[in-house]
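Removed from the display is one protein chain of the complex; every other protein chain stays in position.
Letters are used for the chains, namely A, B and C, taken in the order the chains are written, and counting of residues starts over at 1 for each.
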Amino acid sequence: MSATRYTYLGPEGTFTEAALRTLPEAATRELVPMVSVPAALDAVRNGDAAAALVPIENSVEGGVTATLDELASGEPLMIYREVVLPIAFALLVRPGTKLSAIKTVTGHPVAQPQVRKWLRAHLPDALWESAASNADGARLVQEGRYDAAFAGEFAAATYGLEALVTDIHDAQNAETRFVLVGRPARPAAPTGADKTSVVIWQREDHPGGLLELLQEFAVRGVNLMLLQSRPTGEGIGNYCFAIDAEGHIADRRVGEALMGLKRICPEVRFLGSYPRAGVETADVRGPRAGTSDADFTAASDWLARCQDGRT
Amino acid sequence: MSATRYTYLGPEGTFTEAALRTLPEAATRELVPMVSVPAALDAVRNGDAAAALVPIENSVEGGVTATLDELASGEPLMIYREVVLPIAFALLVRPGTKLSAIKTVTGHPVAQPQVRKWLRAHLPDALWESAASNADGARLVQEGRYDAAFAGEFAAATYGLEALVTDIHDAQNAETRFVLVGRPARPAAPTGADKTSVVIWQREDHPGGLLELLQEFAVRGVNLMLLQSRPTGEGIGNYCFAIDAEGHIADRRVGEALMGLKRICPEVRFLGSYPRAGVETADVRGPRAGTSDADFTAASDWLARCQDGRT
Amino acid sequence: MSATRYTYLGPEGTFTEAALRTLPEAATRELVPMVSVPAALDAVRNGDAAAALVPIENSVEGGVTATLDELASGEPLMIYREVVLPIAFALLVRPGTKLSAIKTVTGHPVAQPQVRKWLRAHLPDALWESAASNADGARLVQEGRYDAAFAGEFAAATYGLEALVTDIHDAQNAETRFVLVGRPARPAAPTGADKTSVVIWQREDHPGGLLELLQEFAVRGVNLMLLQSRPTGEGIGNYCFAIDAEGHIADRRVGEALMGLKRICPEVRFLGSYPRAGVETADVRGPRAGTSDADFTAASDWLARCQDGRT
Partner (left out) sequence: MSATRYTYLGPEGTFTEAALRTLPEAATRELVPMVSVPAALDAVRNGDAAAALVPIENSVEGGVTATLDELASGEPLMIYREVVLPIAFALLVRPGTKLSAIKTVTGHPVAQPQVRKWLRAHLPDALWESAASNADGARLVQEGRYDAAFAGEFAAATYGLEALVTDIHDAQNAETRFVLVGRPARPAAPTGADKTSVVIWQREDHPGGLLELLQEFAVRGVNLMLLQSRPTGEGIGNYCFAIDAEGHIADRRVGEALMGLKRICPEVRFLGSYPRAGVETADVRGPRAGTSDADFTAASDWLARCQDGRT
């Protein structure tokens, strides 16, 4: 039954599964690994799954382009939740393997730049070959194809391996952001610590247009948290922008900014308003003076009075 | 009966009266000259008159500060019409007076800079003394106190004088703008060639604030036609701004811009939306792409769909 | 000898003379009252005087248009100093006159709005007539033409009058700003608490142009202290802007902003860089991060290195 099924970027034992399991409702859902981001999202589009969890942004590698491009095109989907997971790798080996015995290592290509310095320091002579996923690398170690795999520590048990070294990450604060995506529906009510995602396309003949787009946010006091350009597929120099803004579409400053974008852009795709991961409402700096909902309401009332001649 | 009485900046025979008489309804009103702009406006405020016509902007001398300050403070009033009058002076003399016989000339102090070059060229030795108004100057010539007065040609008949020279004006395109002011009421419907006047006060502690105010207009594609700073009376460096913007408060781009100002300014006073003098609707360049009422409506509809999850 | 002569807006006994006498060098100059601002400035232009002190801005009445227009046109002049004087009036009477005996009062027209409330409260039935200057009003009281005159307390002695009431000013913080104007020369070195004055003309065909002008200042972190629009004399809607900006033309952020204006405006007239009156260097908030002279020098050096390939 699709309402209880969540897909995710598989295979089992990856960071995406770990991220999905941090959501309380995951305990009561059927969690189905898929071979790719498009496959995970298509299951949602065609009704086979209620939602999909996919990575969208990595603090080392940047935006996950497959996810950004899938959300920007095709049948509309909407983001309902985000999960931010610290990324640290374990070096998984068959039980009993010693560090000095490791000649070959594997892992997902994205993992490599995150463990490169560690490898140079501790296994300078080991040969790296890429695997289709971190979990797949673990499987290949289990099968004896490689001596060690970089993967999440949680993958050790699944593949009967041992975590020889843990907490490996070249960069401080390495983390990945995942989003839970479903079919379009009314967003959850604002929590006070929300984020709104959109994709916007610029008019082609319009240099300096990005500045105008950003001013639609700035003039209403809406802060941007992410701006990611993506090619539109129409030749070098043609870009759309994935933008995360602070606040909820139900906040009047955000709504007015989105309408401003809608008026000047040939296309704007709303990707959802949802709670910010790991941010408490109490930690959020309130809206800039003059941009709260109360300020908007007072200004609307004043305008109505002016229009009626009741100044 | 006040509903049929219009006051104006007197005395009779001034350009203000001439401007007032260009309004069709003036023919059916009792036109009452007043000694000053405050007096003309106070008659409206206290119900003695339905409206007052006063000068507000002169292409040679600039904003008429008495009018700007009266509209910016005190009990609110609203502008309903504007009249722009080309300003050309006649040299009025007692019948038979020759140019060579003119030793003394008079006129309103504002007239002087507008005829200075003419005087230097044609009456280099004549002595100028100021009169309380151009019409008053004409009266003083009638009484024999001065040999000639600069005034509107239309004043000649009133005072039994002769227009010895006409069409005197140092500057090309000299003109004065007058406004018809009444008590606050619902503005007339947009004509497509409208103007909106406001006075706005800045927050004191806010350098760069003027740029922010102007961006509220710019981001919504509302052009400014006039920006005039006036002291607030609270010390050097404290200013408010009288602004004329293109468009009508019923235009959504104008309404949203005004609300934006209202949210960031401690005070905004709406002074009215009214037809632009001498401008046909057909001559007005339409709103910038994305700022028409239809664009606003389409964007509102889109936002509502997004908020409902019907993307 | 002109080098020792300073003109000022006369007559003797006005606030302008009082302002001039606050300048240390005034003690060693011949101080010559002139009948008008143009006359005072023309004396400088034609070499009869080394400098002229004229009022430029009044906290109640706004910009002094005669001064602004004279500085904006004609042969260039430059501002070297400013003086800000608190404005308080004394009610001058012939010795022995009682308040209850005052039936007529006089003073300069600009004085009237500054004492209107006081008059209403203390002399509600007195008749006001304007005089050519506050000092002239005092003279007319001396001659017996009026019972009392509003003028500076310092004028009492000159005209043999008595200050019946002192410190009269309807508005709190009423003050007038005067400038000392000379022929163009190299400005004095920066003090750290300086002001730069310019007049700028916009291109006619360019709505939204004022925003662009202000951005030239804003992007370099230069705060504006005054923006005053003045008609260019070419018809309603044609304006130039008199602008006072924080800082000195020798400050690199100010110099670059002025060059930016020069490039986009058909005309920019530099009116001088001079110390701010009544402001100590220690009280001035330093330039915004990234806009000090040191920041400009470091950026220039970096650019030169980049251009040479020494990144």
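To be clear about the criterion, contacts are C-beta pairs under 8 Å (C-beta built on N, C-alpha and C of every residue); 3 or more make two chains touch, one makes a residue touch a chain.
Keep in mind that what you see is a predicted model, and the values were worked out from it rather than measured.
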item	value
Shown chains touched by the chain that is not drawn here	A, C
Of A:A26, A:A39 or A:V60, the residue in touch with the unshown chain	A:V60
Absent-chain contact - pick from A:G96, A:G235 or A:G286	A:G235
Residue of A:L127, A:A185 or A:L227 in touch with the missing chain, whole complex considered	A:L227
Listed residues A:A171, A:A185, A:A289 or A:A304, member touching the removed chain	A:A171
On chain C, residues whose C-beta touches the chain left out of the figure	76, 78, 184-187, 215-216, 219-220, 249-250, 255-256, 258-260, 262-264, 268-270, 289-291, 295-296, 298-300, 302-303, 306-311
Touching residues (missing chain, whole complex) on chain A	57-63, 65, 84, 171-175, 177, 207-208, 210-211, 214-215, 218, 223-231, 233-239
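What we mean here is this: only the chains that are shown with their structure count from here on.
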item	value
Touch-based graph of the chains, sorted into line, ring, star, complete or other	line
Multi-partner residues of chain B (at least 2 other chains)	215
